[in-house]
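Submitted below is the structure of interest, expressed as structure tokens.
A single protein chain has been omitted; all remaining protein chains appear in their positions.
And then chain A:
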Amino acid sequence: MRREGSPFKGTATIAFKEAADHMTSARMHLIMLLVLLTAIAAVYGAIGRITETTAEDPFLFLKLLTEAREPLPSFAALLGFLLPLVAIALVFDAVNGEYARRTMSRLLAQPIYRDAVLFGKFLGGLLVIAIALLTLWLLMTGLGILFLGLPPSAADIVRGVAYLAATLAYAGVWLALAIAFSTLIRSPATSALAALSVWLVLAVFWDMIAPLLASVLAPIDPLDPMTVVTQFETQQAVSRFSPQTLYGEITGMLLNPAARSVGPLFFDQVQGAIAGAPLPTLQSLLVVWPQLAGLVAAMILLFTLAYVVFQRQEVRA
């Protein structure tokens, strides 16, 4: 079947309208305020710790994002926790909201493909998150320059940008999940609840569920020491079903140049390595490549689900 024109015709129009809506919505203002306040608190804590402990470190600015002062989490941990909330808040009613407002049939009666609506909503959300992340990062860097009294190094910036890109992919997973729910479920309130439940399970409870599942799937045999390793690996595999875990591993590698591996270290991996010596950025990226690919795959999978359902949906509102 030959389709006339690009399936993306109208996507940009919809994406920009969505982004503009988000930027002016009270929903977005509220949640960004929450993110901003906690982020500033986290970085402030980190600055305190850095000035107390380290004097010289080639990656001071990365430390800004990873250092935590009790009881506050680090900026990176905070973002991993809150970003799904931001994504869900942005698009939990992306599709069913149009039905609820009875604008969907009018929208789809315009000469655009249905693809454009879904892509536009997704990109609109992603655009807003990208802008917010960039702003946050610049703000943090600014605070760092102010309080640490020196500019970020080139490696700081390269790794920071890679971290931002990975964070965007992570946000994309949650955007796609929320859009999928908003397509599958007709009531916006219910779809928001469904997305939040998934977030709760994957972000909060998964750390408890993964060991449980692993002990069932790969029980430890007291006589066979290898079963310990097997169980550990099973647990790791199970926990990687959560984007939270994948993202945690990515940030761990990207923001900590000294890290060698996301899993247990075996002797051959450290052989010849100088303890604590930084890994080149590219090497770090290569280590977390599977995790990044996993995030992107999850995003595509969820989006495809939403797409398939939406294409066949009856539009009576």
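Throughout what follows, a contact is a pair of C-beta atoms (placed from the backbone, for glycine too) under 8 Å apart; a residue touches a chain by one contact, two chains touch by 3 or more; residues count from 1.
We take it that contacts and distances are computed from a predicted model.
The UniProt record for the undisplayed chain lists the protein name "ABC transporter ATP-binding protein", from the options "Electron transfer flavoprotein alpha subunit apoprotein", "Glycolate oxidase subunit GlcD", "ABC transporter ATP-binding protein" or "ATP-dependent DNA helicase RecQ". Only one of the listed residues, A:L72, A:L108 or A:V309, touches the absent chain: A:L108.
Interface note: of A:T13, A:T51 or A:S197, the residue touching the hidden chain in the full complex is A:T13. The chain not displayed touches chain A at residues 1, 3-5, 9-10, 13-14, 17, 21, 24, 101-103, 105-113, 312, 314-317.
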